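Yeah, one chain of the complex is gone here, protein chain that is, but the others are all in their spots.
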Amino acid sequence: MKRVRLAAAVLVVVGSLGYVVAGGLREAVVYYVTPTELQSRPLDPRRPVRVGGQVVPGSLRREGGVLRFVLSDGQAQVAVRFAGSVEGLLVEGQGAVVEGRLGPDGALDARSVVVKHSEEYTPPRSPLPPAERSAP
Amino acid sequence: MRPFAVGATAALLSVGLFLALWVSPPDSYQGEYVRILYVHVPAALAAYGAAAVACGASALYLWRRDLRWDFVGRAGAELAALFSGLTLLTGMLWGKPVWGVWWAWDARLVTTAVLFLLYVGCLLVRDLADDPERGRRLSAAVAVLAFLDVPVVHYSVVWFRTLHQGPSISLQGVKLAPEFLLPLAVNTLAYLALLGVLLAERARLASLEVER
Amino acid sequence: MSPWAWVLAAYGCAALLVGGYVWRLWCRYRHVSRVRLGEADG
Partner (left out) sequence: MRAWRRVVAVARKDLLLEWRGRDALIPAGSFGLAVLLVLGLVSGGGWEAAPPALWVSLLLAAVVAAGRGADREGEEGTLEALLLYPGSREDLFWGRWLAVCVLLLLLGAGLWGVQVLLFNAPTRGVGVLVLAGLLSAFGLAAVGTLLAALLTHVRAGPLLMPLLFLPATVPVLLAGVRLSEAAASGAPAGPWWGVLAVFDLLFLLVGPALFEVVVEA
C-alpha cells in the first residue's frame, strides 16, 4: 500500500513538472516585462516596473551625465533615461533589464540598469572585446 | 584503484585549469570574464549530480535500511551543499562585473539558493537528531524532498523569464563556439570525476567511523 | 578591477571550498585511523 502511494506521489510530481514544462506556469515567474507588454497593459504609475529588451544599436549615448538608450523586443520600443553609471557590460545589441518609473513623456526614468547577456559565446573577431571598451 | 582514480582526477583538473586559463580565447562580448564559465557550470552540474546521488541513495536506504546506502546518501547531501554553494559564489563573482549586480531576484538564482538551504537543512537534521538512526531516516526524507528542486533549478531559465540567460547547450543546439566547448567539456568531466572521488572517499570515511 | 581579478577570485573560491572539504576529510581520516591503531595497541 505504501509503495502504491509513493508511486502515485512520484507520478503526480512528474505530471506537475510536465504541466510546468508545457507552459502552464510560464507567465507566472517573470523577472521583467517586455516593451510590448509595457505598452499593452494598463500600468499603475505609482509602481516601478522592470522592463527588459535589447539595447537598440545606435541609440546608446551619454548627454551631460544622463545615459540614454532605447530598449526593444523586436516590436515595441521604450526609451530609457538613467542618471548614473552602469556597472555591468552595457553594449548595443545586447540585453538590459531596467527598473524605474514611466515618465509623463513615455520614457522610463531608470533607477537601476542591469545587463542581461545572451547564452551565446563566440571568440572575438575585433581585437578588443566590448568588456575592455565598456559602457560610454 | 584508488590512487589511479585520484591521480586521473587531479590530471583532469589540471588540464581543465590549463585549458580554461590559457587556451580558451576571451569571448567577443564578455572578454576574459567568460573563463568563470568553466568553474560555474561544472560546479552546477556537480551539484545536480550530488543531489541525484543523495536522492537515489536515500530512497534506497529508506527502502532497504542498508547502512551503506546511508553513507552514500550523506556524502551526496554534503557535496550537493558544497557544490551548490560554490555555484552561488562563482555566479555572484560573475554577475557583479557582467550584469552589474551581485544578486538578482530571478527564478534561477532563488531556486539555486533554495537548493543550497535545503541541503544545509538536511545535514543539520542528521547532526541534531536525538539518535543516529532517526537522523539517518529524517535526513534521507529531506534529501528525497530536496531533489524535487533540481529540475526546477535547471529549467527555470527555460520555463520562466529570468535575468539569467538560457542554456547554452540544449537539444535546440549548441550556442557555444568550439573554442569554448572543449574547455567546458574537459572541466565538466573533471568536476564530475572530482565529485565521484569525493563521494567514494566520504562514504568510506563514514563506514570507517561507524566500524570504530 | 581588471577582469582577471574576478576570474581568479572565482577560481580561488573553488579551490578554497573544495580544498577545505578535502582537508576536513583528511583530518577525519587521520583521526579515525589513529583511533583504530590505538585500539590495536591496547
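Here the chain labels run A, B and C in written order, and each chain numbers its own residues starting at 1.
Going forward, a residue touches a chain if its C-beta (ideal position, glycine included) is under 8 Å from a C-beta of that chain, and two chains touch if they have at least 3 such contacts.
It should be emphasised that the depicted structure is a prediction, and the values quoted were computed from it without experimental measurement.
**Q** So which of B:Ala129, B:Val158 or B:Leu192 would be touching the chain we can't see?
**A** Spelled out, the listed residue whose C-beta touches the missing chain is B:Ala129.
**Q** Among B:Val114, B:Ala185 or B:Leu208, which residue is in contact with the omitted chain in the full complex?
**A** Of these options, the touching residue for the absent chain is B:Val114.
**Q** Which residue among B:Ala10, B:Ala52, B:Val101 or B:Leu138 touches the omitted chain?
**A** Residue touching the absent chain, from the options given: B:Leu138.
**Q** Could you tell which one of B:Leu45, B:Leu62, B:Leu79 or B:Val186 touches the chain left off the display?
**A** Among B:Leu45, B:Leu62, B:Leu79 or B:Val186, only B:Leu62 touches the chain that is not shown.
**Q** If the hidden chain were put back, which residues of chain B would touch it?
**A** Where chain B meets the chain not shown: residues 62, 110, 114, 117-118, 120-121, 124-125, 128-131, 134-135, 137-138, 140-142, 144-145, 148.
We adopt the following convention: only the chains that are shown with their structure count from here on.
**Q** When the C-alpha atoms of chain A and chain C are each averaged to a single point, how far apart are the two points in Å?
**A** 40
**Q** Can you work out the whole-Å distance between the CA centroids of chain B and chain C?
**A** Computed from C-alpha means, the inter-chain centre distance equals 17 Å.
**Q** Using the average of all C-alpha atoms in each chain as its centre, how far is it in Å between chain A and chain B?
**A** Taking the average C-alpha coordinate of chain A and of chain B, the gap between them is 27 Å.
**Q** Quick check: what residues of chain B touch more than one other chain, meaning two or more?
**A** If we look for residues of chain B contacting two or more partner chains, we find 31-33, 96-97.
**Q** What residues in chain A touch two or more of the other chains?
**A** Only 131 qualify.
**Q** Quick check on the complex: what are the chain B residues that touch chain C?
**A** Listed in rising order, the residues of chain B that touch chain C are 17, 21, 31-33, 35-36, 39-40, 43, 78, 82, 85-86, 89-90, 93-94, 96-97, 194, 198, 201-202, 205, 208-209, 212.
**Q** Hey, which residues of chain B end up touching chain A in the complex?
**A** Listed in rising order, the residues of chain B that touch chain A are 25-34, 37, 96-101, 104-107, 148, 151-152, 155-156, 159-163, 165-168, 175-177, 179-180.
**Q** Sort out for me which residues of chain C touch chain B in the complex.
**A** Contacts found on chain C: 1, 3-4, 6-7, 9-11, 13-14, 17-18, 21-22, 25, 28-29, 32-33, 35-36, 39.
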